[in-house]
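What follows is a structure written as structure tokens; I'll ask about it next.
One protein chain is absent from this view; the other protein chains keep their places.
On to chain A.
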Amino acid sequence: MSRRKEAIPAEESDQLTIKPLGAGQEVGRSCILLEFKGKKILLDMGIHPGLTGMDALPYIDTIEASEIDLLLISHFHLDHSGALPWFFAKTSFKGRCFMTHATKAVYRWLLSDYIKVSNISTEQNLYTEADLEASMLKIETLDFHEEKDVGGIRFRAYHAGHVLGAAMFMIEIAGVKILYTGDFSRQEDRHLCAAEIPAVRPDVLITESTYGTQIHEKREDRESRFTGMVHDIVTKGGRCLIPVFALGRAQELLLILDEYWGQHSELHDIPIYYASSLAKKCMSVYQTYVNAMNSRIQKQIAISNPFVFKHVSNLKGIDHFDDVGPCVIMASPGMMQSGLSRELFESWCTDPKNGVIIAGYCVEGTLAKHIQSEPDEIATMSGQRLPLKMRVANISFSAHTDYQQTSEFIRALQPRHVILVHGEANEMSRLKAALIREYETMPEVEITVYNPRNTTSVELTFRGEKAAKVMGSLAVHKPVEGEVLSGVLVKRNFNYHLLAPSDLATYTDIQVSQITQKLAVHYSGSVSTLHFLLLQLAGHVEKMDEVKSSFRVFDVIDLTVDKNMITVEWKGSPVNDMFADAVLVTILRAETLNEPSVKIDDYGAKFEWDKFKDSLVEMLRDMFGEAAVPKSVTKDDFYVTVDDKKAIIDFYNLKVTCEEDLTLQKILQTAVSRLYNSLAPISAIQM
């Protein structure tokens, strides 16, 4: 059985393999491999923010990059797109890569910034600006809801919330639908819409599990907590640091702060700085791709651009910053690994008047995560230890789904398989347990939840029914039980069509062709010699034209003898070519022979049943042993006994019957027919 499995080519196999190469029981370096029907798809190509150099990459070395057909990038965050230039430049990947317009636009600047930052901290550089430029040429874009087809893989993007341009991908291969959510949020915020619930039900859902079973506080609550805390810190004369990722949530926070400042005139003296040239660069992207935002922004943007802030000023760098009094600074990176947010934190952390608000999700091992456990001391970049006295608050604005949203999402979609990625091991297993518990009481809903580790694959089997559409002259009447259908099966993008050859041109772009062949052979012998030999060969020669001496042999090969030349003409096909070869050999032979002495009309190949019987007996004895065929068999009573099973052979009709063993019958039937075909003269076999 297992051997047979191997025999099935990958594209016919029913097995769907999902293998996280990154983001399996971890957050960061998202990269998931999908394999089905011989198609290989990668979802996202991120780097791990907590690791550096080659370590930050997903486990690409475990796969063959050249075999990947399609790469889909869900959104521009580094942990989803950060390794893309490397993947293009340093691997043999030659498939196609898609992302949304907005993602591509931001990706360009975000990664360019990342390259600069990496240069400063002299990390091992994965790729250069030139690699990034080159990748821009290879990335193709798609719009939300637009359907694309890459070699039979059909996919479309849905709004995912989260950040500008973030998409969920519904991928369909041979009727099996897989939804990859990327990072998503079902909560509409100031500028983004909530993640959509696709109208079609996926068979497999690959979803993020960043927040596991946690439940977010309400949007109003967290906003008022945030503004309240900022207000409190600055009015007490402190400095408020908000480490953020330059793009994405930062825009949302700026919209909130700008609005809050607008409502509170007493705060107007206190500056809000936004220390990111990157965000400034990307503002034009935010202004252009309004179609990817919610309707509120789309309405507003026609009057005045909400992304032109009244109370926020841009800060070019720490050199331009005059640290004199209370202020609010948003600075990247969001997890304070290094850079401006780290510098500011280190210079402010000793003053209890100051405060830091962690607004995004933090990966294990980063400073932002570390200070949430409220340590007394922290280590600076230079290795010095400083007491931590400033206020630390964690107000999550991270637009990831929480348990409530995930659970609703799954309930609405009802996938049969849920695969969790992009979440820390503990959160993930908690979410898995919670989901299983939720559906425990509903035996009618079949949901299996998986949480694979990196490079461990989940294997699912989809017994896809393969249906062919019968069209044209084959389909004139409805099929009847037992009817034998014969035609060309055309397979395209996992769709099958069964057509008569004559209908091919009508329904497909395939044309039926004909190749006529004409060979000229030198011949100086006599016509009658040739005629004789041809008779010997074919048993029957049709004389086409007495005068010109032209013959037709095997009903398909035309010969015309003309002076010292014979032209052989036929329509190409494997059988006809074989006949033609035989005829050619005959011609060459005829040239070396003298006139035959036999009267040619009498000669013709005949079929002798007795000879056939003897041959058959010999063959069957070879096949099944001496004892299988009794010595006394006659043509009218011919039977074989194999393993005590008796098979009767109806000699003249070449029919085998064996009621006990159908396999034996089939084997015998094949053997008998083939022997007959090889012994009988060609004229006796109907072609």
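As a convention for this text, contacts are C-beta pairs under 8 Å (C-beta built on N, C-alpha and C of every residue); 3 or more make two chains touch, one makes a residue touch a chain; residues count from 1.
By our rule, contacts and distances are computed from a predicted model.
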Which of "dolichyl-diphosphooligosaccharide--protein glycotransferase", "Sodium/potassium-transporting ATPase subunit alpha", "COMM domain-containing protein 5" or "Cleavage and polyadenylation specificity factor subunit 2" matches, in UniProt, the chain that is not displayed: "Cleavage and polyadenylation specificity factor subunit 2"
From A:Phe144, A:Phe638 or A:Phe651, residue that would touch the chain that is not displayed: A:Phe144
Listed residues A:Thr456, A:Gln517, A:Asn564 or A:Thr641, member touching the removed chain: A:Gln517
Chain not shown: contacting residue from A:Asp322, A:Glu440, A:Asp509 or A:Asp610: A:Asp509
Residue among A:Gly317, A:Pro479 or A:Pro630 that touches the chain left out of view: A:Pro479
Option touching the unshown chain, where A:Arg108, A:His162 or A:His422 are the choices: A:Arg108
Candidates A:Val290, A:Cys362, A:Leu535 or A:Leu664 - the one touching the absent chain: A:Val290
Missing-partner contacts on chain A, residue numbers: 7-8, 12, 101, 104-105, 108-109, 136, 141, 143-148, 156, 281, 284-285, 287-291, 295, 298-303, 463, 465-476, 478-492, 496, 498, 501, 504-522, 572-575, 584, 654-655, 666, 669-670, 673, 686-687
